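Just one protein chain is left out here, and the rest sit where they should.
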Amino acid sequence: MGSRPPVLEMTGIRKVFPGVTALDDVDFRLLPGEVHALMGENGAGKSTLIKVLTGVYGTDGGEIRLGDTSVLFGSPLQAQQAGISTVYQEVNLCTNLSVAENIFIGREPRSLGRIRWAEMRRRAVELLARLDLTLDVSAPLSTYSLAIQQMVAIARAIDIDAKVLILDEPTSSLDASEVAQLFAVMRRLKDAGVAILFVSHFLDQVYEVADRMTVLRNGRLIGEYRTADLPQMQLVARMIGKDLEALEELESQPRSSARELERGPLIAKAVGLGRAGGIAPFDMEIHAGEVVGLAGLLGSGRTEMARLFFGADRADTGHLEIDGKPLVLRSPRTAMAHGIGFSSENRRTEGVVAELSVRENIILALQAARGWTRPIARRRQDELVDKYVKALNIRPADPDMPVRNLSGGNQQKVLLARWLITEPRLLIIDEPTRGIDVGAKAEIQRIVAELADGGTAVLFVSAELDEVLRLSHKIEVLRDRRLVEELDNTDDVDADRVMRTIAGGVAS
Amino acid sequence: MNFVRHRLFWPAAILVALLASNIFFSSGFFSITVHDGHLYGSIIDILRRSAPLILVGIGMTLVIATGGIDLSVGSVMAISGALACLLIGDLDNQNSVIGVLLACAAGIVLSLVLGIWNGTLVASIGIQPIIATLILMVAGRGIAQLITDGQILNVTSAPYKVIGAGYTIALPVSVLIAAGMVAIAVVLTRRTALGLLIEAVGGSPTASRLAGIQARRLTIMVYVFSAICAGIAGLIYSSNVSSADSNAAGNLIELDAILAVVIGGTRLTGGRFSLAGTVLGAVLIETLNVTTVSIGIPVETTLLFKAIVVIVLCLVQSAAFRAKVLRRPSRVGASA
Partner (left out) sequence: MIDVTAPPGTPPAKARNRVLKQNRRHVPVLATLALLIIMYAVGVANYRGFSDTQVVLNIFVDNAFLLVVAAGMTFVILTGGIDLSVGAVVALTTTVAATLLHAGWSAAVVLPLVLLMGTVLGLGMGAVIHFFQVEPFIATLAGMFLARGIALLINRNSIPITDGFWTAMAEERIRFGPGVFISTSVVISLVVVLIGAYVLAYTRFGRTVYAIGGSADSALLMGLPVGRTRIAVYTLSGFCSALGGVLYSFYMSSGYSLNAQGMELDAIAAVVIGGVLLTGGSGYLFGTVLGVLVLGLIQTIITFQGTLSSWWTRIVVGVLLFAFIVLQRAVTRRSR
């Protein structure tokens, strides 16, 4: 297989966004007639790489060769015309149009500029038959399930005589039989010589269908492997990985398991809490002074679980008990009234309000809880803000600077400060250390540890296993939107142990 | 330099330039004279004429800050003026101060109800603001005509006339009312946490929800405030002409108000707002109207000026325009 020349070769790709290097010197090769999995955690650069390849973004360095020619696409249309078709993570079709149109729009069969609808419907039926689908092709796409929509997107992609087919998380909304159907189609296309780039966070699926894989982490290339040569366990290790510099910086900090846990009273208890499509019903307890870490790969349901504790999404099964009393969380407000705080993983869109100042962002939650008629006096604001700007080492230490001018790490600290001044009894922190520099990362970990020592219960979500291991007293391991194991973080629990559960290789 | 970069530098500079240019056409432009203890002069006149636009503008500012828009302000002006004139016309003694006050209160209360209607459509039913307020914009003038039975209702009430054309402590009453409402708006938004919460909701609705802000109640409040402001502006307008004209009252004022807000540096996408900026914008627009008259060009051409101002301001605010034409990297672009 390795002897054939690659149909697509990307070398030394660099892509820089303001403040963050999304791709740093990444190489990628795709051979004809293979299914190639692109693996990596959140923020590893998978989506960016695909967008650079398909002309959604430009590059800041590197070369893309398609066959023998060097190419650079200015738009998805150009990439399509060159034979690279993409099915994006979120189905990017127009659900108001019919199934047939979604397959053919832009390439409709026409005579004298008039769309030949009958011909288009006939061809759509034929094409869908190749995917073993029988649909009413004149019905609007919105009348079909997401899974069917995904198949329609694939039908559209393969109708464009594609040399390269990119499937970005195509299975996230499919059930088992639909996945099997999709894989059969992928194999058929592969046999026809199409090179398929496949992204999925379901490891089992990757091992089932992929011939080779490329692993990215933090925007860098980790390696290119034959699937057969890389055991599942090692793949997880490479994806989650350990950032060496980060490790040195953090080594000095004590592991939570080493600290004496004085488990306080029970604060929150989830009883069969769950949400369809987000996380299967689970039970969990969080005590005062305890850090509970959520471990699992991207898409395993860790964020969805965290959001249910805050009422950011509504649970459709089970309930939460706070201080032993059942509570229905209709909105974040209810959660806040019971002393729960939540810092979202999407700092920029769900966390800070970019144009407001550091001061305003910090007092926002406290002020919202007090209501608009009871403003926090300016002097009190200054006290609180000064205290936390100092305590969290927020830089620059200018409370009146718009928060958008701060780095990601400092924005995260502002968010933490926002919740700390509300003095929560349970603080949920989702991915606070993603995409921030090592120094800030260490500081945030220190804050979390201190918080727990002070008696606050913390629900800590992170893609980095090291971090979870270091901070948590108890680790909840998630896989495929399900809570699979609860581990007390004792000395015999290490990264290997957790990774095995995540990878699903070992029954516990 | 700092001062040049201030948000309101350019509108202020244009205002000063406009005022200065009047000197060449009417030498007595800046003179303010005192008659019977009242101040008179072109400047006072501009302020008096700006009063309704200032009122509507500050209401619009808060609505826009939440990321909305209120197209119905002109119709609300017409309705409020119509109701007040109808009630005054029915009084046995049109000069009864209490009767006039009650009539005005009725106009304002009706405006408040209309504001609740707008706010509910936007916040509770979830209709886009531009569409939700379009309904009242279309139907409102019909309602006003229904109230006045399609007539232009003339009133001869001295106390009512005071609102739009009277003087007290040397200044026109309408200017004082507008100033009073501006003061109330400033106190409401800046002395309480209302301003912060509005800016947060307009700046990022999702982040605000996760910080525990109840956007629904805030949204209804700003539409109510906007309607009340429009209602008072309607009273001033109809008092000034001593009649209720359902077609002329507040005609196209929604566009002028939006323009005043934009000139004042509040972005149409919501977030940070500036009440002072809107007042400046409103005065600027009225000065433009007055200046075109004093220069001697037809007053209608101010529409052309406004078109140019809107285009220039929008282009300058458009990040795409800055990137493509001015080739100046936007200072904002930190978010990836």
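Letters A and B mark the chains as written, and numbering starts fresh at 1 in each.
Operating definition for what follows: a contact is a pair of C-beta atoms (placed from the backbone, for glycine too) under 8 Å apart; a residue touches a chain by one contact, two chains touch by 3 or more.
Remember, predicted model here, so these are calculated numbers, not experimental data.
Of the listed residues A:33, A:76 or A:455, the one in contact with the hidden chain in the full complex is A:76. Across A:16, A:71 or A:105, the residue that sits in touch with the chain not pictured is A:105. Residue positions on subunit B in contact with the hidden chain: 69, 125-128, 130-132, 134-146, 149-150, 246, 255, 258, 262, 268, 298, 300-308, 310-311, 314-315, 318-321, 324, in rising order. On the side of subunit A, touch with the chain left out of the figure occurs at residues 56, 75-77, 80-81, 86, 88, 92-97, 101, 105-106, 108, 110, 113-115, 117, 132-134, 136, 139-140, 142-144, 156, 177, 180-181, 183-184, 187.
Rule of thumb we're sticking to: only the chains that are shown with their structure count from here on.
Listing the residues of subunit A that touch subunit B in their complex gives 17-20, 22, 310, 312, 331-333, 336, 342, 344, 348-356, 360, 363-365, 367-376, 404-405, 418. If you check the complex, the residues on subunit B that touch subunit A are 191-194, 196-197, 199-200, 203-204, 206-214, 218, 271-272, 332-336.
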